[in-house]
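Missing here: one protein chain of the complex. Every other protein chain is in place.
Chain nomenclature is as follows: A, B and C, assigned in order of appearance, with residue numbering initiated at 1 for each chain independently.
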């Protein structure tokens, strides 16, 4: 059924990686390429890979920035294991990324940057382009992009430095030619962005973009072109969205289901800062945002806002989670609604602040003193952040409890096309209210959910005092031994009962078989793709991805027991595996990776095959 | 072989509880009673039970303060389940403690305080002393201690209020008579404490103490006296010691084995404050103490001190542990020696600050972001704090790692006789030093322990930079994927190898059988007593108490597997059990209690018997 | 905050059933009494009060005020109070803190609530000791204070709470003391009247761990000589016979005898809390015994928009600009594209 385009080699999916110096605009061209693929439409997944927070000197290894796009005519769940094409804008980019390029892959190199100085900075002793092996192992396309850009713009009123800045669009134009992509989306983007304020820049970029494209067409340098047909896409309205964006939209949409206002209070930290930044642009939705003095204050403001009747939300990454832990204990003890987002990054300590990891799960579970259980939900993809935010808010408000949302850098920064949801798909949720006509008892509980009902300051008759000391049903400080045990158990049982409100687990593949691959968070794509492919090859492999990490779903145990083996791939040392093993005494196997990078599909495939006796 | 004293009923052990208002001096008489029992010598264990941090109004239930002493002629491991005698100084004390008194037990009541007002404050509608049942169920001894004290002191130059303050010594004197204790130790204590500054107070207290004793001898009110013979005690020099004291001494003694100085940095918090306070009196040992502005700064100062070549120690309780977690991550990442003491109390949040609990174990394990393992050692009794402090320091310095010491309020405040150790019993430990004559590599490791060696500021040639970003062996910031995985694994493996340096596990009882009771921390006494008694009754029950909670001992698995069932009693919801289940996939059973109180021996006995099919 | 309750409120309305659990003789009782007297007179409905605190003896305060209250965690009251006020600017928020809670662990939050000018009334109970944890020195303890944690005397310079507040450019700074109910009540009312953050230091006695710490300032024997009552428009006179005054010698304040044989009264500085320049507040705040009298009253009162009102204003103007956001406008943006039914095979 695939439509073959003449002159193109047909592929089901293709992975392209742009790599260059942080000053080279690789993120921009990556996003443009994504947009033009989305419009085809193709299924896509992306992986922006920034350098460390601080600009490294131009041309050095730490300064390399990359953006990978995976586009295809079938479902695409990961940005791809190995790029089919690498566009390397300088020696350092080549050095860092060449090893990943698939054997025989397309290798576009900007030869104009292979100066002795740049080679030295990249740690090359000789010019790798001189190595005849290179063109044997890859489809090498050396282009002096620097020179050609200068040439194209020789009439431009821009200064030389600014002219050279356009060279990323040359690379993009050439790539468009290789994959037969239209230029319109990008030219429109350029003119919207620069035409008004910097018309010369707009013109130059468009010129260079086209030059790149035409260079492909006219030069003899490269003959192979590849195409990917349109993907079958569910009808609807789409937009491209990143994980952090989807999270913010999910919160706003969910709050709209309640009568409550949102107060978001944060402190900047990579990769959570953009949540605070985006929320601050939603003021017309009545969301108040506070940039607090630190993470402790940030959660404190949120707790105060929740006490005053709003829904307090705070977001951060690992180091900030440490700082919020004492306040989480207070919110648990006072049973206030609250959402705490942790966009995970590589740890411990400052760790790898711009790399992804899933190593804060056990912290989310246990990172507070005393018996202090909290529900935890995790997002598995950028789009999934929307329903996850919604679910977190539902749990927080229905049960009056803090809820932790685990995202990660890979999910937060990744972008994908998002079919706008019909909000009616989402369950409405009622807010517990104190019974009228009775003296208010702050810790009286709904018999079913065990949730308490809030008396909101400003409301006559509900005056009461909250605090972190142990209390009884009336909210009075109470040191009685039996009361403490009972309250501790009630708080735990309330959290346990949340599992009664979950949708049933989804198993991808047969409900029983040899191996179940169990995952959570941003590993969804790799896990699902690996197990799907193996199923197609006839293996009895299914996969299941947990949205709820605490409490675990009621139907999880039966699911796990329906398989001979359970494999749990995680970007940590086996944190979910430890919970599963302890709870069900099932000998689940861990697959771990702690490289600041997502799993490749092959990593998981290999681990599954290892479990299946051949 | 027991020596029978004429006129006394002989008992193997006796439990006495003094209870009264916080203003009544119950802690003082409890400690005096303890001291006089220690001198006999008897084996003893004590349990001071304070009210909440703030003075409650006199005569109220929350204002009740109690002190329990268990003394005997055999090994005593807990303060006793049910008191054999209750001395109740006012109605509130009676109300709170009567239920615990053993059937037929001795009940001394100060009738002088049973005024209508006091009865009301205690929540009594009628005077309980009028209930004829009371003297049926207990050996009731009503004494108007208030009046008799006044009477005794009618010639004293003290003001009435000050005279009345002596009444606790009347109760003590009477109790001494009942148990045939000598008064000398106490009169000596009184004169040492008050003779110089307040001779009238000293005289009055001695007079009243004797009056209480003679009252027993001359009045007809009470006939039964009980005695406990001298205990068989290991020869040596002894002193009475509390858990927090023993901890401090352990740190000082261990530091003396190294060339390093101690810097203790803390922030006051119940029940850890006394560590800071005691350390501040040891200045002549060269220990520097800092009261920091908060717990974050406290650990920060300790980290700075460790970097500068000292051994940094910090101590706190649960809420403070939350605040220290980010800094622990830094110490883990930079691999600096550091000891963090958590004297646990009831949580979550402010919780029950003056009650005991063991609910911070999983926080100690996992309460930080990222993969950040730390060794954990726990103290099982006041005396045990000394070797535990020593062990913590050994691990910190030998492996260059932060170490968490878990104590709890029960261990910290409890006191017992301590046989002064011969320091030669303690293993010396060498400090890793960087190899001479090579360029210094901050993260080069000892091949066996995997410990790095510190270069100390002030030493020429070792200049280097530390930080929380991921680094390579040379200490340079390094974002390379493979390096991060390797460093994460090395950090974890280093901690795992600590288990190779442990002494073998001690199993109390046979090395195999029906039930192994596995415990940690302050539950030692109750667990050991319960299993010992059952063994004496012929059950195949053994017990084992973990000093090391992370990494778990290498010989633990085999030990566990030698029993049909494993029971893990904890003052939490089953935190160690969760670690054991996950690690060994053994279906260990949890016995939990979250009442702010230690286990009773009977609690554990019942749970063990439940596991043994009858 | 402007509506008045139907029946006039009285002190009794603010007394809770809870037993008050401070030590007999603690200065906190008098402060509680004063605040319970002040609240009914502010024209604020009972349910619109929120009393927030941290942890400490002083921080037990909310339990004893019969309105909404929140006993939070150590040092973090300012953050919670900010959240309450941001969420609902109509509430009258009172923050109770201690010298340890507010200036040791909570110093940063105090700094930031002050500089942000959140319209919260802050009462800092300064007993120069940690009461709740049984007597360690605090950041306001004078050098040389011997406590459980400083058996040889403390070595660090104490924080002067008012200089700290001035350093944060707080808009309302005052001091009062626990033995003068009238002065406390008047100060609390002024704090309430101020639109913006109000910082009130209350000299408070801890009878158990730091008894008589303030006696050199307000003890029966000393108070007539030591206290300098600040009254707007009045000269800075003190002493039993108001015969001593504060004058300036260059930039150094001096106390002089005024009247017969001394300095003329016209040279005495006249109190003006509304001066925008901080030099005057600095002068008052740095005056400490024994060299100087101890000023009590309102040191500084300047106007600046409050944080929460500016936050709300931005919401309003965003709405004026973009309209009240609907869920549709949230999801649908210019970048959307539509895929029609059956458009593609596959």
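Note that a contact is a pair of C-beta atoms (placed from the backbone, for glycine too) under 8 Å apart; a residue touches a chain by one contact, two chains touch by 3 or more.
Computed from a predicted model, the values in this text were never measured in an experiment.
Q: Just name the one of A:102, A:115, A:280 or A:533 that touches the chain not displayed here.
A: A:280
Q: Of the residues B:13, B:229 or B:572, which one touches the chain left out of the display?
A: With B:13, B:229 or B:572 as choices, the missing chain is touched by B:229.
Q: Which residue, B:49, B:293 or B:470, contacts the hidden chain when the whole complex is considered?
A: Final answer for the missing-chain contact: B:293.
Q: Tell me which stretches of subunit A touch the chain missing from the display.
A: Residues of subunit A in contact with the hidden chain: 52-58, 60, 62, 267-270, 273, 276-277, 280-281, 283, 289, 291, 293-295, 319, 349-350.
Q: Go through subunit B and note every residue touching the omitted chain.
A: Those residues of subunit B that touch the unshown chain are 1, 38-39, 41, 73-74, 229-240, 249, 252-253, 256, 261, 263, 265, 282-286, 288, 290, 292-294, 296-310, 312, 326-327, 329-330, 334, 420-421, 423, 455, 457-469, 476-477.
Q: Quickly run down the residues of subunit C that touch the omitted chain.
A: 104-108, 111-112, 115-117, 139, 152-153, 155-160, 163-169, 248, 251-253, 275, 277-280, 282-283, 286, 304-305, 307, 310-311, 314, 317-318
Note that in this section only the chains that are shown with their structure count from here on.
Q: Between subunit A and subunit C, what's the gap in Å when you average each chain's C-alpha atoms?
A: Taking the average C-alpha coordinate of subunit A and of subunit C, the gap between them is 44 Å.
Q: If you average the CA atoms of subunit A and of subunit B, how far apart do the two points sit, in angstrom?
A: 46
Q: Hunt down the residues of subunit B that sit against at least two other chains at once, touch-wise.
A: 52, 62, 319, 349-350
Q: Multi-chain contacts in subunit C: which residues touch at least two other chains?
A: Within subunit C, the residues that touch at least two other chains are 71, 73.
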